[in-house]
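Only one protein chain is missing from this complex, and each of the others stays in its spot.
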Amino acid sequence: MSTKVSKIAVMTSGGDAPGMNAAVRAVVRACVFNNIECMGVLRGYQGLIDNELIPLDSRSVRNTISRGGTFLQTARSEAFRTPEGRKKAYENFKANGLDALIVIGGDGSFTGGMIFNKEFKVPVIGIPGTIDNDIYGTQFTLGYDTALNTVVEAIDKIRDTASSHNRLFFVEVMGRDAGFIALNAGIGAGAEEILIPEENLGIERLVESLENSKKSGKTSSIVVVAEGDKTGKGVFELKDFVEKNMPEYDVRVSVLGHMQRGGSPSCFDRVLAGRLGVKAVDLLLGGQSNLMVGINNNEITAINLEKAVKLHHDINMDLLRVADILSI
Amino acid sequence: MSTKVSKIAVMTSGGDAPGMNAAVRAVVRACVFNNIECMGVLRGYQGLIDNELIPLDSRSVRNTISRGGTFLQTARSEAFRTPEGRKKAYENFKANGLDALIVIGGDGSFTGGMIFNKEFKVPVIGIPGTIDNDIYGTQFTLGYDTALNTVVEAIDKIRDTASSHNRLFFVEVMGRDAGFIALNAGIGAGAEEILIPEENLGIERLVESLENSKKSGKTSSIVVVAEGDKTGKGVFELKDFVEKNMPEYDVRVSVLGHMQRGGSPSCFDRVLAGRLGVKAVDLLLGGQSNLMVGINNNEITAINLEKAVKLHHDINMDLLRVADILSI
Amino acid sequence: MSTKVSKIAVMTSGGDAPGMNAAVRAVVRACVFNNIECMGVLRGYQGLIDNELIPLDSRSVRNTISRGGTFLQTARSEAFRTPEGRKKAYENFKANGLDALIVIGGDGSFTGGMIFNKEFKVPVIGIPGTIDNDIYGTQFTLGYDTALNTVVEAIDKIRDTASSHNRLFFVEVMGRDAGFIALNAGIGAGAEEILIPEENLGIERLVESLENSKKSGKTSSIVVVAEGDKTGKGVFELKDFVEKNMPEYDVRVSVLGHMQRGGSPSCFDRVLAGRLGVKAVDLLLGGQSNLMVGINNNEITAINLEKAVKLHHDINMDLLRVADILSI
Partner (left out) sequence: MSTKVSKIAVMTSGGDAPGMNAAVRAVVRACVFNNIECMGVLRGYQGLIDNELIPLDSRSVRNTISRGGTFLQTARSEAFRTPEGRKKAYENFKANGLDALIVIGGDGSFTGGMIFNKEFKVPVIGIPGTIDNDIYGTQFTLGYDTALNTVVEAIDKIRDTASSHNRLFFVEVMGRDAGFIALNAGIGAGAEEILIPEENLGIERLVESLENSKKSGKTSSIVVVAEGDKTGKGVFELKDFVEKNMPEYDVRVSVLGHMQRGGSPSCFDRVLAGRLGVKAVDLLLGGQSNLMVGINNNEITAINLEKAVKLHHDINMDLLRVADILSI
């Protein structure tokens, strides 16, 4: 493990998230600071297979900190799931004189990195980048804070029109497996009810809650629904259900969709990106590998990549009580 | 018609739009400035029937200029379509000592105002408030400029993720009968293609355009689609069509929905609201009625309400050529 | 200490911060949830002396979560520093049937609360609300995250014009005693240098840093300066110094000023406000007093008010190294 690292590859992989550019910038500048070289891999693992790499220096990442998306682009690679694909990737990796890899992405991207490390002894560090915040080993993933603000700003706008018309809105937000966005943005947007994958309250509870809202004098309501909620109904079915059972409600649906993935990163995400990127390079230069960097208790930490992939980042169930109280 | 106006009612009616609060504020303050009284009618014509009115003075509208939606609320009223309903409305109108009405809304709201005027000789002035910009007699309606910015900001975010993944997005924006939002926000967002109700290019043109985009080196594309576009296909069908016929594209759909109606008004809409509101009161005090105020050539003008309702505000077809050139 | 709490007063005091309204809303709704009463004190301690209080229920705080500033207003009270003033305040407190006080503010406000508690045995809980983040016992104060985003968005705009003209900007941000905003927003905005009260690098270091920036190919630069920085020079003197000693630079100054205190709170601040407000009421109902609630390691905690006031919240000096690396 103690081969000296002198040229690092960095890639973004899986779903894009705000702050990925800022993290690439941090990796690049930490390399320059430490007098080592850095290359960017385009389109994730597929770019390694296709030998699409670009040299990166301080100036290449100028003015990227404020940009959403990832200028290295990202993709899912079927080829990298095959031994042949990975062999090709490794050959390009060596041909470019690289000796370590930093992967910015989520679970799937880290799994790819672990296999690459196992098969070819390439030092790998993961940086958690996903708006879903569902990665074990870090309290916050890159892009999550930005997505929360995007969702809250959108629902603030929807609230304007809901209040003007005394309407009930079902607002679907991202989160197929985890309710972080729905729960926190729901509280932030003052939602009357929040439906998340982690809790199956049943449709009856929703009806009851809406009836209580109405009794307490609320004339409009916002229900935030995570993609993966457990009522067994999508937002459009929820609309139909409420319209049938509570005909006094004028119901609308809004699916926020992919705009949640974009936008200029928040200050929190930019600073986090900087700290994680610098730490990732520090770890490689210290001879370490197979770690995911993260933020915990406001400090940058590192855990085993395997642990990050296997374990589950649970939402804070106390927030459900807070949400209930605040929607009274 | 020369009865002196000394107490004016103001209401918002139909769909809400950013800037309605600013317009109500302007009406109220213009009344105070002219030493006359003002009352706000809640929930449009229905509030007149239900006698839900509130007195408004300068301080009642404090800090409303920056707020989306309408604090007077709005609704569609079935009862006002009946002679009995309108009679009830007029009785309340007189009982409150009112002698003129300012209606902020769209075509339907103005039609209501015209009938009210015809039946009861109540002086009525209309202020065009709708994000759709589809009202004859004004180059810009209240809320339109704000909605354009909302749409462009949302598509900028979608562009981040589209570019990161080389994806094609169909983005549906409001505009059932008119393509103002789609065409202008499409140009503003740098869309590769724009589908509007005023032009039926056919699905073949879209395919051709996408193929040209690809040839010219574009790796991601945004197609902006007005709700009422004339391909005969909704955005989800368009997605299916392209996926089937151009399988090289990774296609996504985003329906922007009701967030387009909300949000803090832009400076343009706030100033417009101020000018229109002041003019509406000026006209009533000058003994005029049955007019809609509007902005043309940067001046505040007025046309007959009947004309405003009957005629059609056409989009500037020159913009289609501009859109074509800019998406090259 | 075990008198039952059945009517709570809440006030905002000292400098205003985004999220204060959201915290008041949370206190009010937590009271309603627990079937107790709540009153809002206007203008901080002065309002208690002047007996300016308003009853608050769930509907009174409707739509306040998204608003900057504090609808209860805030003020500094000279009278409350006198025994007579506090006696008057206590008499009003009792006359209103109140039995506990929640103060949202900073150090000075908490000191007031501690004295009030000591003299009259009134249970008091503090909620840390200030954009400066300089309060011991909480990793984040209410309003800090929002202020960071406001500063970063402003500097992003300044960067646009700096880059267009190859200019050097000194941007002054708030922070008379602490560099939290300057350091974090400086990193977030990609500043080339950051000057904070906690570190006195001397003016030579700044010149050296600017010379390095230029050598590395940077053509424009942003230097973020906290109000209380230790160069002994204000931003305008810094400008003069650089213009004299590095005449090749075209230097400009921007003082961001009070806009940093306003704006709709970020999602982070809204959720934090909700959690802190609920916890404050929980503590009072559990018979506790003289505590400040805070957030540490993503959990809501409480420490002695005295400790919060006496001890110092230090910035994370590791961030200085991160800032240096990222500005390379």
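By letter and in written order, the chains are A, B and C; residue numbering begins at 1 in each of them.
One rule holds in what follows: a residue touches a chain if its C-beta (ideal position, glycine included) is under 8 Å from a C-beta of that chain, and two chains touch if they have at least 3 such contacts.
No experiment lies behind these values; they were computed from the predicted model shown.
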Touch partners, limited to displayed chains, of the chain removed from view: B, C
Sole contact to the chain not displayed, among C:S6, C:N34, C:N96 or C:S163: C:S163
Chain not shown: contacting residue from B:A185, B:L210 or B:L256: B:A185
Of C:M39, C:A154 or C:V225, the residue in touch with the unshown chain: C:A154
Absent-chain contact - pick from B:L148, B:L210 or B:V251: B:L148
Footprint left on chain B by the chain that the document does not show: 25-26, 29-30, 32-33, 58-59, 62-63, 65-66, 139, 145, 148-149, 151-152, 156, 159, 163, 184-185, 187-190, 216-218, 264, 266-268, 270-271, 274-275, 278, 296-298, 300, 316, 318-319, 321-322, 324-328
For chain C, the residues touching the chain missing from this view: 12, 16, 18, 20, 67-70, 73-75, 150, 154-166, 169, 252-263
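The working rule: only the chains that are shown with their structure count from here on.
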Graph class of chain-chain contacts, one of line, ring, star, complete, other: line
Chain whose average C-alpha position is farthest from chain C's own: B
Fitted rotation between chain A and its twin chain B in degrees, CA, nearest 5: 180
Chain A-chain B separation of Cα centroids, rounded to whole Å: 35
Between chain C and chain B, distance of the C-alpha-averaged centres to the nearest whole Å: 39
Chain A: positions in contact with at least two other chains: 156, 159, 163
